[in-house]
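The next block holds one structure in the form of structure tokens; read it before the comments.
Selected chains from the complex are presented in situ; the others are not included.
Naming follows writing order (A, B and C), and every chain is counted from residue 1.
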Amino acid sequence: MIVANVFSLDTFFSELIRTYPFFFEAAWMTIRITIAAVILGTIIGVFVALLKLSNPVLRVIADIYITIIRGTPLIVQIFVLFYGLTGIVQLSAFWAASFALAVHNSAYIAEIFRGAIQSIDKGQMEAGRSLGMTRGTTMKRIIMPQALRRAVPPLGNQFIIALKDSSLAAFVGIGELFRLSQGIAAATFNTLETYVIAAVYYLALVMILTWIVNMVERRLSISDR
Amino acid sequence: ACGEGDEEETDTGADGDGEETADDNGEETDSPGDEVDYDEYTLEDGKFVFALSGEYRPFNYVDETNNLVGFDVDIGMAIADELGLEGEPYQITWNSIILGLNDNRYDAIIGSMGITEERQENVAFSDPYYYSGAQVFTRSDSDIQSLEDIDENTEVAVAEGTTYHTMIQDYSEEIVTYDSDVVALQTLSQGRHDAVITDRLVGLINIEDQGLDIELRGDLIDSEEMAIALRHDEDELMEGINQALENIRESGLYEEINQRYFDEDIGEGN
Amino acid sequence: MIRVEKLNKSFGDLHVLKDVDLEVYENEVVCLIGASGSGKSTLLRCLNFLEVKNDGKVIFDGDTIELKTHNINEIRQQVGMVFQHFNLFPHKTVLENVMEAPLMVKKIPRKQAEQEGKELLDKVGLGDKYHVYPSKLSGGQKQRVAIARALAMRPKIMLFDEPTSALDPELVGEVLETMKQLAREGMTMIVVTHEMGFAREVADRTVYMHDGRIVETGESKEFFANPKEKRTQEFLSKVL
């Protein structure tokens, strides 16, 4: 018998029902790794953005960092960090993968924040300084809160990208959605159907996240002045 | 010895692993020559974590309920039992499996790893726990009858980082690599590539289980000794594992596991 | 009170302030007038160190201020600044705008800052807008908040850079009224403005700048009645 790779709707639905406990668990892992990557990535990203806006030497360092990260594939970064980090610090697979994803996202997030900060009217800094506030205080109290709001839409978009990118954590052994579907595909030989099921889960997660991002944006614009 | 025993008990008690481990320890202290606390030699308290690719059916694979199963898994669990530890399989891509071991991500590789000289530079091998060999597989309509028919233009699919991958480089220049032998077999059956080199048993079982449209061709290419890999200088653990292997062979557990998966006896080399 | 001597400032090749000398005494109101690009804003910003002078002295209460020896943030607390485009903090309510600097810089207790903030807002006629965000205010209201915000630091001198030129004509009056009141209370003020009426009526002295230089300074009534310099006459004939 030849492995028929023509899609079977019957198999798709029966597998969808049979596998949902595993997929739910894996989806939870996908969510966790995405959240970890996004939070860590935002922290690093803000830091890199501030470097970019500070003195010329640090700016060059930040530029090199961003160029390297944006100039190499995520999967290579994951492997470099996953195996490279180990020589320095012992991380669990989850944290190693999250950290790799975070580093990747940080370069993009840094550019988002830099853009948002630079989009704030120069008059805001001048107003702060003219009141006797230091550069740091003005940054923290006046510029950043406004920049943050402005960064929400592109950040939301980046988070959606991060969610999809978390699928590559499969290759360093994280049991997230894609990893699970690989296993189930191999076990049941329902290759096509299983990967389509994985796609459905991703699509659902992306849509939920999109919805959340839109809601946050709307909230901000309502409470906005 | 008594003092050690006491320590053991308090240790495992503190682990919160429960009485089972304590019981096991108790049993083992009964068995002759086994007074070592292997917990000291593993990374995680009370656990023996062994790595495999999970993509090497029937030796190790994920079943449809998302559990890691297979011959290697059963062997690994049996050995863990003998060591008085809780066995836990760990899935990782094959071509990263030795790195992960040396990165201290797990205690051992029990994943159908054949003993080779290159690998011996990086890991230490136990006594072999089964014997097998490589074989050529092709679709039933293929002209390729044996390894001799493979030339530089034959597209051969293998799993990345396997001994088959290394070996076939002397024959073909058109090598396609996958993360898994099973995927290589599947894609061959789908009409991609001209041949696959993989383990004879892996090929045969998958042809049968999946109804793949492919056949075994020619003789066994070589014979491989499959062994458990540890980091170098883990002599105590190595000793324990070899002892455990011997124990399960003697107790008949090995044979029982063998029969779960294979009709033939894979435990003895020729 | 504040004095500049031989102040020079260039942006790259552009020499914007040329040997500017100016002294403003306590309780005095000085208006700065002149064509666009003559350097009025730049002069004001040098007084507040928002621009760094190239050369010359800025003397504050007898103290020659240098970036190296003085804490600029402390000087700035004594110099209030009101901008043409208000530069209110859009993410903070009106009251928060006014309280921000006292809280952050002077570390005044929140209760006290709030009370003082409310008093200042009452004073500029915005007693009913404490908790409104700036975007909900008219331009005139915004500028009055900006004035209250600057006053909250209890400055010794206030600088105004065209405080009414971004306002719709019908809103100019309310801001000028607030400024007049300040002047009456004895605040030292330097005001860059195109409102000649305000200069004539409120300012003690008026200073005319042209092309980076102070061309003429005079007691306001006299200045507008009998400008001495030819360029001043030309300018006044155009704008009056």
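Basically, a contact is a pair of C-beta atoms (placed from the backbone, for glycine too) under 8 Å apart; a residue touches a chain by one contact, two chains touch by 3 or more.
Every value quoted in this text rests on a predicted model; they were computed, and no experiment measured them.
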Complete complex composition as a label formula, though a single copy of each is shown: A x2, B x1, C x2
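Basically, only the chains that are shown with their structure count from here on.
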Chain at the geometric heart of the assembly (C-alpha centres): A
Chain whose mean Cα position lies farthest from chain B: C
Chain centre separation (chain A, chain B; CA means) in Å: 35
Centre distance in Å when chain B and chain C are each reduced to the mean of their C-alpha atoms: 80
Between chain C and chain A, distance of the C-alpha-averaged centres to the nearest whole Å: 47
Chain A - residues contacting chain B, complex: 1-3, 5, 18-19, 22, 83, 86, 90, 93, 171-173, 175, 180, 182-184, 186-189, 191
In the complex, chain A residues that touch chain C: 121, 123-124, 126-127, 129-134, 137, 141-142, 145-146, 149, 224-225
Chain A-facing residues of chain B, complex: 54-55, 57, 61-66, 90-93, 96, 99-100, 103-105, 180, 182-183, 186, 189-190, 210-213
